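Omission of a single protein chain aside, the complex is shown with its protein chains in their original locations.
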Amino acid sequence: MTDVNALLADFAEKEASPPVRGYWSSVANRLRYDYVTLFFLAVILLIVLISVFAPLLAPFDPTKSSMAYRMKPVGFRNFVLGTDELGRDMLSRLLWGGRTSLLMGLVPVALATFIGGILGVLAGFLGGWVNTAIMRTMDIFYAFPSVLLAVAISGTLGGGTKNGMVALTLVFIPSLCRVAESATTQVRGLDFVEAARASGASTLSIVQHHILGNVLGPVFIFASSLISVSILLGSGLSFLGLGVEPPTPDWGLMLSTLRSAIYVQPLVCALPGVAIFITSLSFNLVSDGLRQAMDVKA
Amino acid sequence: MPLDAAVMERPVKATVKAQPLVDVRDLSVKFVSRESTNSAVNGVTFDLMAGEVLCIIGESGSGKSVTMRALMKLLPPNRTKISGHMRVGAHDITKMSESDMRAIRGSQISMIFQEPMTALDPVYTIGDQIAETVMRHEHCSRAEATARALELLQLVRVPSPERRLKAYPHELSGGLRQRAMIAVALSCKPDLLLADEPTTALDATVQIQVLVLLRKLQQELGMAMIFVTHDLGVAAQIADKVAVMYAGRIVEYGRVSDVLMHPQHPYTLGMLASTVHGNMRGQEIEAIPGSPPDLRRPIQGCSFTPRCKFAVKDCLQASPPVVQLDNGQYAACIRAGKGAMPAAPQA
Partner (left out) sequence: MNATAPASAAITEQIDERDRGGKRQPMLIADKLKKYFPIRSGVLQRQVGEVKAVDEVSFAVLKGETLGIVGESGCGKSTLARLLMHLIPKDSGDLIFDGDPVGGVRGITLRELRRNMQMVFQDSYSSLNPRLPVQDSIAYGPRVHGMDYKDARKLAADLLDKVGLRAAMFGARYPHELSGGQKQRVNIARALALNPRMLILDEAVSALDKSVEAQVLNLLAHLKREFNLTYLFISHDLNVVQYISDRVLVMYLGQVVEIGPVDDIYNAPRHPYSRALLESRLSMDPAQRVIEPPISGDPPNPINPPSGCRFRTRCAFAEDICASSTPLLGAVSTQNHFVACHMASAGSGHSKAGLAH
């Protein structure tokens, strides 16, 4: 009988030892097989690298104009992607413009995630009048369409990159706060939080150890889906003359100033739009992929 | 799988040599995802005569619910690989299209679920939902359908049925909701009723009412029923035949009295021994050690071996033979029928 027992022990050992894996590493493992997401993640990385190294990559000074070379088509002499209405090199402007667009996409979302997240977790965990106060205030902001709100805020604050970011941050705080609040409310009622309370833990300790880890996921997913929105809104603000100020290269601003030349050089005029499209699409698809990978029933 | 051969050769014992209503042969279901393949059902074979009740007993992950959903074609087609044969009445389920399937769902085969709240539509009244089903399958007028709905509520013994016709699902108690779901399922007089743990979520005093009702209805209407449960007591209450499933296979099959009183498979025996009752007070319960195998990995030999107290070396070598007894009972175990198994505890 001993060899049977040895066999069985071996069997039990194999049976009982699946690879030990944390939540985030299992997310990473799922992402590994998601080629679409990986591809667009690579695209985003490329855009980031290009923006970071724009000064090295740009063949010309993006702000140097030349009346002689206005509105030249794609592939005209050294201007690989043509020139704009002031004769500035399109390629250089697009490369530099990525910087402002990415900043416009990432900074407001990051700030709003931080502020909205804190407010949402507070409202969700404390409940009662704190919840009512925070959430009703958010509802007031939420009642306005986001574009209108962004325009109104940056209109009040005045133009400029910094003010544009502040406006976008304010626009995103309510929705992020809502997501954080609903996730917190959900987690707060679960048995393991009750168990933590039953062990005599303080509110702060429970939030830190049991709430945050479970709320961060959904908040993070939602925030990642806002990046593309932020890029679009930022471009929109610049297009309206409320965000980035000339002559700083920015995709939205470029689209705005080039629109009068749409019948002269349609291809050149469309380039900033294409850049915005590719960037926001990439962020959007990566966010979708992340959501799928993170949607594991734990 | 040897079980098929044995069951296929099974002599039909009924006086009339009728064809069974349900005939499932070598059914396998695999759930395929990018990371793994889960072999949830591995070669299940059984048949069921019209008017009979079969209980499929098993624990979570044994494949009992999957088997039933496969029979109803309710599994997501893009992630599921189904092989084998399934026939209900004159219909070859395996080959049927989704639209043909829709026509017989609800009319010839009906299903009731564990949680009626998810099976009933919250925005329609109970009466509307029953009438809707009747109209869809029998193409009658709304007035006729509503009259039929009232009859059905009376049939499932809902008190003051006229009032309940106008009630929404959330206005009913758990037991009444379950009865309403049964009424919907019976609205077109199905030949076969599939029941997926319909009493598990109910309180004890309500569970017994629903079980007694289902048994009565099944006999009055002469329909066949496949009843999935994890509770041996439920099977004892309602079944004619039982099939015990473990790790996606039927490990034992037979008349309910034979299987529950004289189990031949160590798993059935273990289930009986570990079901608690009062006269075991103060004693250690004879629990089955360990947990069921991970069906994402290939299994060699008998899947119960690691938990079986009778295991010998041969158990790990090959799939166990299906041993047939004179009374129509079968067990997939090399020891079955040898009489060395201790008798089941008397409840």
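By written order: A and B. Residues from 1 in each chain.
The working rule: contacts are C-beta pairs under 8 Å (C-beta built on N, C-alpha and C of every residue); 3 or more make two chains touch, one makes a residue touch a chain.
Not measured: the values here are computed from a predicted model.
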**Report entry** Touching residue (missing chain; options B:18, B:32, B:140 or B:285)
**Finding:** B:285
Requested in this report: Among B:150, B:165, B:193 or B:232, choose the residue that contacts the chain missing from this document, as touch is defined above.
Outcome: B:232
Query raised in the report: Among the options A:201, A:240 or A:270, which residue touches the chain absent from this view?
Result: A:201
Query raised in the report: Which chain B residues would touch the chain omitted from the figure, given the whole complex?
Result: 59-60, 159, 173-176, 203-209, 211-212, 230-234, 236-237, 239, 256-257, 260-261, 270-272, 274-278, 280-281, 284-289, 291, 346-347
Report summary line: Note that chain A touches the absent chain at residues 16-18, 20-23, 190-192, 194-202, 205, 209-210, 213-214, 296-298
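In this section, only the chains that are shown with their structure count from here on.
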Query raised in the report: Distance from the CA centroid of chain A to that of chain B, rounded to the nearest Å?
Result: 49
Query raised in the report: Across the complex, what residues on chain A touch chain B?
Result: 1, 3-4, 7-8, 11-12, 15, 18, 29-30, 33
Query raised in the report: Residues of chain B touching chain A in their complex?
Result: 34-35, 290, 293-294, 305-306, 311-313, 316
